[in-house]
Every structure is written in structure tokens, then in C-alpha cells.
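In this view, the complex is presented without one of its protein chains, the others remaining in place.
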Amino acid sequence: MSTQQPIKLDFGVVHYDLMLPPIIKRNYGKWKYHEIIKPGILKHVSETGEEFYTVRAGAPKFASVDTVRKLCDLADKYCDGYLRFTSRHNIEFLISKKENIDGLIADLKKMGLPVGGTGNSMASIIQCTAWMHCHTAATDAAGIGKSVYDGLFEYFQRMDLPAKLKIAISGCLNMCGAVHCSDIAILGVHRVPPKVIDEIVSKACEIPSLIAVCPTYAIKPNPKAKSITIDPDKCMYCGICYGMCPGVPLADPKNDGVSIWVGGKVSSTRSGPMFSRLVVPYLPNNPPRWPEVVDVVKKIVNVWVDGAKKDERMGEWIERIGWGRFFKITGIPFTDKHIDDYVFAIPSMSTGAQVRL
Amino acid sequence: MSTQQPIKLDFGVVHYDLMLPPIIKRNYGKWKYHEIIKPGILKHVSETGEEFYTVRAGAPKFASVDTVRKLCDLADKYCDGYLRFTSRHNIEFLISKKENIDGLIADLKKMGLPVGGTGNSMASIIQCTAWMHCHTAATDAAGIGKSVYDGLFEYFQRMDLPAKLKIAISGCLNMCGAVHCSDIAILGVHRVPPKVIDEIVSKACEIPSLIAVCPTYAIKPNPKAKSITIDPDKCMYCGICYGMCPGVPLADPKNDGVSIWVGGKVSSTRSGPMFSRLVVPYLPNNPPRWPEVVDVVKKIVNVWVDGAKKDERMGEWIERIGWGRFFKITGIPFTDKHIDDYVFAIPSMSTGAQVRL
Amino acid sequence: MAEKSETPILDELEKGPWPSHVTELKKTGYKGLLALYEQIYQDKMTHWAHGGMVGVPGYDAGVIGRVSDRPDILKDAHTFRIIEPAAWFYKTEYLRKICDTWEKYGSGLMNLHGATGDLQLIGIKTENMVPCFNEFAQIGFDLGGSAGDIRTMSCCVGPARCEFSCIDTLAIYQELTMSYLDEMHRPRFPYKFKIKISGCPNDGVAATARSDLAIIGTWRDSIRIDQEEVRKYASAGLNINDVCAKCPTEALEWNGTELKLNADDCVRCMHCINKMPKALRPGIDKGATILIGGRARGRYGAFLAWVLVPFMKVNPPYTELKDLIKKIVEWWDENGRTKERVGETIYRFGMGRFLRAVGLPAVPQQIIRPRANPFWFYWPGEVK
Partner (left out) sequence: MAEKSETPILDELEKGPWPSHVTELKKTGYKGLLALYEQIYQDKMTHWAHGGMVGVPGYDAGVIGRVSDRPDILKDAHTFRIIEPAAWFYKTEYLRKICDTWEKYGSGLMNLHGATGDLQLIGIKTENMVPCFNEFAQIGFDLGGSAGDIRTMSCCVGPARCEFSCIDTLAIYQELTMSYLDEMHRPRFPYKFKIKISGCPNDGVAATARSDLAIIGTWRDSIRIDQEEVRKYASAGLNINDVCAKCPTEALEWNGTELKLNADDCVRCMHCINKMPKALRPGIDKGATILIGGRARGRYGAFLAWVLVPFMKVNPPYTELKDLIKKIVEWWDENGRTKERVGETIYRFGMGRFLRAVGLPAVPQQIIRPRANPFWFYWPGEVK
């Protein structure tokens, strides 16, 4: 079996021509405008006059082949056999016949899949594999994601938020869930330096690159043990070293946990893209439902809903009222951890005498 | 003579009580409001009802005792023997009797001293000693200052600029003229690495600190010569090394010259403080009147006067219209030198897809 | 009485209205993973471990090796990264074949999709990999990127279903993917290199935040305005003044009957178009803005991608675009350090050096504002 060879290589990606519904091919590049008929239902109108409907449904990002086949069944029944996934991993049913919409929605309901996520709603939550499948995770993503979804469920199905709400979760600083530019981001954090297991380091790791890769120069050679040492005063628990070398694990059930970030945004609209900013440095890992995390996220969403003007993304709202005010009204304590002390720290300091007291 | 000793030490600064006119003492901390009666003439009104006048005059920052005595004569004649200098080195005559104003102005005119510099006028130009007295200067300050003053003379005496106009000149990167936050800044620049004079370095300079002080790590030890070498690819001609060591001079008549910066501001008003930003990386030293520099400065002032709204400092105006537009309307070429490539470069890059074409 | 569950902790995640991944996991019958995941929840600590180099012969990428540190519960459970079809469109016929194959050789658990874009299939044993790959090959699904290579790309729905799209995102995706298969399958670069393609500045694939090279559709001329439709929005209750107020450059003015645009001031942010899609449309002279250097985390913190080329026509055969990517990747390959993404290499060398190397001009659109420090360099020949 292991001597078997691939039958071909480098054939690349299937052509999208095979995947597009005929109505899309006919109107490709000719779309004129769209409307959101109701949460989860988009209508696109073409210059040719044709109309096209999309029903967007949330789904677990981790799905069984069973469920995927059921989705295919629905697409066959209502969508001439076509569906797509969005860049945030929702399912979109592609409908050329308006009259199919209601039946589809009813069937989705039966399957337990919520319809929504369009317009000014909560978009689906970007998540990485974390405890489901990843060795560097400091927390889970899918489990937190499910808990937050349940806590904010209504907002997926409504469109009366001030603006879009994009949440992301990453199990560790690698940020595969791209938490760095989300309205609300949940990020797993380690808080103690890696343990150095000399036997593994000496056997499995390339020591010079390991030393070079540490951003804070915390790793020093330990020639006697053919290994390394880590200066606990310099290490900020980023895990980059562990990404390269199994001999420096940093998982720690007592100290690992979750941090919360807010105010990021990607689109170039209005204010342009913005980074998510630290608001809660640490909450304990409290599986299976992470109540502390869900509470903070809900609180943040609530103050935003109360305070923001129409079209103000989380970060735009906070930038208007000031970050100090944000901490005040959420009651989240401000600490020295919030103050950047890394490479680009200086441009983030409040220069001049403008102060909100 | 050289064996003589000081009669006392550490007696500190004369008390200001000895220096303040009686009317100021009476109204100290009780001022209620001010008016600018005309360019150069301030009126301050106290809660006690007393009125107090200031006549501000420009003067050469470098003055002979002769001239200073003449200023004292005027102060004795019109100001009960009191005057002050401003933080930008103008002279202020402190007048308790309104009827003295006109006589003073007439006498100042006779002396050739312009009255103005208040409100939305050109403030006096901050300058360092440069070629008048400094060993690190790449250009002169007083000579350029005089030339720019003559070129913009009217603006010192008028108050119809969009906002205050603060110009500063420094002869070298040390920035003693505090050019880093001025509406228009003129900064002397070297453009070739220091020459290393081994005999001086080995005798007069402390080599380890010399090496440590170079921000780009361009200096390497040269143990054979008990001196150092400078990597021309790494040196960006800042002159910090020369500040510590006479053995590495970098004055170079062919390559030294002047750079122009705009848009800086100090006050916390509106936009808050801002740095001056590079607009012309190099103009040749063309003494005694630096026509190229005067031309560029005048051009910049003119486009600002034409384009800015009321109360818009240079930098506020440019930030509103965009830097690209500024380069376009001034016709100043944009080059790779304008793009920051130093420590805080990344936060100055234009992230996202917003582009003005 | 009901049987006692083997996963009492995870079961809690089956409650609540949102579809549960635990339920899905159970449906696959992939017991090992379920048990390991429960163990992890109990220990509050991952039991996954480095999986070493595993893969399909001929490729050095596309499979993420993954084993657990509790082989008593589950041993190897590698991940297949499969290049997604452009904009994640599927005919069910294909999706069903994928399900069948994955059920046969893998765990039956799918990650739909990975954040980079791939169709991720989680949990395959080493010995099943080649047969599984061969079956995917038959239906035309190749492996994607991993490690120091050009990664699997992604593109938004673009012209397929979006009126805003200024470029043919799907065609560009297709063309670039097919052009870089070797670079994708055989890592040889300092680190990963991600390319993402969005049809307009709304940036539907988050290219600005998540890609080393972002291709974002835009237009060079002026927004097209249908004044009649604007008035309709107004009478329907849209606050047009508010739309104008949110324009980042005050380019818009509404006098109650007409919307005036100062096209010179427009920075193509999309806001007004988003608010009035029936009335406003991008111009007709379309192309893309090319951005460089985005990435999460990073040695210096995350970078958002910044403007490299303010406007480029992007039409088949995409010569200009492909030449540029080639030059960028070559320069980075030569100059980048291990685990250094291209944005960081540019930061280390300076934008000026990079621009010279790839033959692009310095333009004001690349920056927010010019440098504030007096520390720059002269190139040979510039000084006497």
C-alpha cells in the first residue's frame, strides 16, 4: 500500500466552469444590483433582466459527510444541483427559481440549520481547528464558537445591528482564525514559557534556526545538553519555537486560557481596515461552554448595539467615543498589558495633552 | 587668571519677582481675556479691570549688546523698564499705558524692527547656531532664516493666513531648531558617510561607545588601527558618531545641503501634535541667499494659502486633501526617499485598498 | 435508563440552537477523535502532537501531519488540504464524490473550509493517503499548499454573483493557481506566501488582512451615478446626507435632488456604493489595486497589506500581474530569512530597496504620509 504511487500530479484545480449554475454563466459579470429580501436571502438582478436568489445558511464548519450529502440533496431539490460556500464558511444555496425559496427554508429548518448572516447581522464565526486537531492550541475554537453562537443566536437571524458583526476565534497566537482584524476576536493564549525537553530538542530540532526564530531572543544554546535554554524573563509565550520544534511544548492546563480583542475590520470602507485591539488579556479555559467568554462577548455586543450609530462597525464606534470610554462602560479593567510595548509601541501612545477625564 | 575660582556656585535662577512689571504682579493669574488689536499688538484684560498691552517685534536671534541696549532704551522709555522674550525669541514690550503704543512702534520702525508675529501670521523662525557656531552643521540656519524671512516678510505683519505658520531651521540632524514638529521645516543634511581619521579616533574617542551609538550598526572596530571602519552601505549620514568623536567628520561641500519638511504642529488643538514630514530630500547649499530653498518655501506657503480652510494648519490641510495631492499641486517629485523605511515604517504604509488616483 | 455517555463533557456542546460540531463528529463514527477530544476537554490541554513529514510521493506539501500524544486513544490523523474550486462553487455531483472518497479512506469529517480556503479533510491514516489522493485525482481535486510555498489561494464570488466586482476573480484565481502548482506542491521558499483575490475594496476574502499579496478590484474613472435612483433611495427613507458624511474624503455632496461627486477626492472605499447599489456603481475603467505584506501574528505583530500598485489593468493573459508576482517571489526567496514573510523582508530591507528590485515606482498611494525621520539612504550615483 505504502509503495503505491500517485496516478498523476500537478493537475491543479477543477475549472469553475464545471461548478457554476447556468444562470450564473449567462449573467456572469452582468449583475446590476442586489437586495437583501430578508435575513439570509439575497436577490441579485442582472442587466439581462434575470433574477437570481441566494439562501445563506449557517452550518458547523466541521461537518460529517452525512450532513454534506444532505446539503447536496437540498441543492438538488431546489437549486438544480448547485451550491457554494462563502469565504466565512457559510453555505449558500443558489436559486434560479424564486418559488423554491420557501420550501428550501422549511427544509433547512427541519435540518436545524439557521438562515441568516447577511446585511447588518452577526456573520458566521471564523474558527481554526484548535483542540479538534491542533498541537499548538491553548484553547478550543469550535467549542467556544458553538457557545458564542448559541449566546448570540438571534443576531445571526436579524439585521438590525449597527453594522456587520464579524467574530473570529483562534486557538493560539498563530491566528489561523485571522483574529487580528475582527470586530470581536477570541484568541487562545499561553502564559508560561515552554518547557525544554532536552532529549527531544537534541534529536528532533535544528538548534540554530530555533534560536533565530524567537522574536525576543529568549532562546540561548545549551551546548552541554545539545539543547537550548529559554530565558523566562524574555519569553512572551508566543509558541513560535514550538511550531518548529516538538521539544518545547507550552500547553499548561492551569495557565492557558483565552484573550478577547475588539475593533478589527478588513474592508476598505469608510475608516479602512483596522486591527483588533486587546481588551481582556486573560480568561480561564472553562470548557465545555466557556461562560466567562460568552458573557464578555455578549456584554461587548450589547454596549455596541446601545451606543453605536448606524453603519458604525465596532472599531469605528470605539474610535469615536475613545478607548477609555469603552473600558469604562464595559467595566473591563484597563491594565499595563493593554499598553503596547512591542516594536511599534511608540506610534500607539497618546501624544500631546488631549485627555478625556 | 586660570587659577581663579568661582565666587559662588549653584545659586540658580534669578527670581522672576524681580523681573515682572507691577501691573503684571497685580493681575497675576487674574487675566480674563485677550484681543489682538492689530498684528503684533495684544491687549489683555484682567478681572480687576486693568488693561495691559504687548507689542511684539521680530529681531535677529543673534544680537549685539549694542542692539540689546537699544531695546532696553525703548523699554525704559515706553514700558517702565520691562520687556520679555517669547518662546520663539521675539521681543515683547510690556506696556501698561495704552498711549505709549504708537510711539514705541514708530521707534521700532526707525530701528528696523518689524512688528507682528501674532495670530494667524508667520511666527518668528526658530533657528539653531549652525555655521555661525556649530561643528556638525551641514548648512547655515541664520542665513537661510534671513533669506526666508525676507521672502515671506509680509506674512509676519499680516494675520490673514489660514492659521499660524511656524517655520524652523536646523543645521543638522540633531534638530536643535526643533524642526520635527513645524509647519515648514528646513533641515541641513549630509549625504555621505563620515571620513574616518584613524589618528584622531585612536587618540580622542572611546571606541566601544562609538560603535554602540550608531543606530544602524554601521560602525565596526578596526583593531589594527585602534580605530573603526564605517560600512557605507549601512550609514545614513546621521552624524551621531561625529557628535561623540572628532575623528569622523562628515562635512562635504559638494554633497551637503538642505531638506524640506512640512505639516508638523505642537499644540494639542484639534488634530493634536503632528510630526513634520519629508517633502524635499535635498536642495544644494547655495549661500548666501539659498534661492532654491526660498522658492520652495514660498511655493508651499502659497498652495496652502490657496487651498486651506480657515484654522487649518499646514499639516491639517494636507491630511485632509491627502499627501499625494500635495505632491501633485506643488509639483514636488515623490521618490522612494519619502517612504519611511526606518523602525516605525510599517504604521506609515497605506493599508487597505483606498487609493486616490 | 439511558446509557451513560462516553463523552459527557462534549455532550454539553450538543445543546443550544446552533448546529453542533460534536453532533457532526458523532455522525462520522470517528470514535478515536471523539474520545481524544473528550480527553482534551477533560485535561484542558491539547493532546495533538507534531506529525512529522507525511505526504503523497512527488509532493512535499498538501498534507498536515498530525499524531496524538495519546496513541492509546488515537494514533495518526493527518489532514488533506485540497484546493477549493474558485469561489467555493460546487456542483453537488462533485461534492458527493468527495464525500464518498473521504468516507472510504478518511474519517468522514470535513472542515468546510479552511481559513486559507482549502477544502480540509481531517483524519487520514498514513497508509490511506495515496489511494485517497488517487481517487481525488480522478475527479480532479488536487492537493493544496503547506509549509514554505505558495499557498492555496482564494477569491470572492466576484462576477459570478456580485455587481460590485471590478475584476474576474474566478478567472484570476484559476490562472494563478494553475501557474504556481509547482511552487505550491514543492515548498522551497523562506515561509508561506498567500495570495487572495477580492473583486472590490469590500474585500470579501479578507485579502488585506490575510495575504502576502492581495489583488483587489477597483476602478480608475469615476463612480457611475443614476440620480433618479438616488432620489428613490431618498424618498424610501435613506439618509443621503449621512452617506455623504461617512465618505472618508468628503467627496460627496447631496443637495436634496442631486448627488455630486468630486471624483478626484474619491478613494474608492465603496461606502456610498454599498449604501445605494441600485444608484451607484463602480466606474467602467476597471482593474485592481495590488497590496503587499499582509499577515497575522508575525515577528513584529500582524501586518495589514499595503498598497504596492495603486491601479493595474488585470486582463488575460495577466502578463503584468504574473511578471510582478514572479519578481516579488524571486526577490523574497533570495533575501528572506527562514520563517520571514515577504512583508517582513520588505520591512527589514526598506520599501525603497524592494521597489527598485521589483522595478516599481515609488508613489504617494503607497503611504499614509511621508517619513518623519531623517534617516534615508542614497543610491550609488546619486551623490557626487
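Annotations
Note that the chains are named A, B and C in the order they appear, and that numbering of residues resets to 1 at the start of each chain.
Going forward, a contact is a pair of C-beta atoms (placed from the backbone, for glycine too) under 8 Å apart; a residue touches a chain by one contact, two chains touch by 3 or more.
Owing to the predicted nature of the structure, the values given are computational and were not obtained by experimental measurement.
Here the chain not displayed is in touch, across the complete complex, with A, B, C. In the complete complex, the hidden chain is touched by one of A:H180, A:K265, A:R289 or A:R313, namely A:H180.
The chain not shown here is touched by just one of A:R191, A:K226 or A:K299, and that residue is A:R191. With the whole complex as reference, residues 173, 175, 180, 187, 189, 191-192, 215-216, 236, 238, 254-255, 259, 263, 275-279, 281, 319-320, 322-325, 327, 334-342, 344-346, 348-357 of subunit A touch the missing chain.
Residues of subunit C that touch the chain left out of the display are 297-298, 300-302, 372-375.
Interface with the hidden chain, as seen from subunit B, comprises residues 1-2, 4-16, 18-20, 24, 28-29, 31-34, 44, 52, 54, 58-69, 71-72, 75-76, 81-87, 89, 94, 112-114, 126, 128-137, 140, 142-143, 146-147, 149-150, 153, 173-181, 209, 212-213, 215, 238, 240, 244, 246, 251-253, 256, 264, 266-273, 275, 285, 287-289, 310-311, 342-344.
By definition in this document, only the chains that are shown with their structure count from here on.
For the pair subunit A and subunit C, the distance between C-alpha centroids works out to 12 Å. Counting partner chains per residue, subunit B shows two or more touched chains at residues 344, 346, 351-354. In subunit C, 201, 203, 208, 216, 248, 268-269, 300, 304 are the positions where the chain touches two or more neighbouring chains simultaneously.
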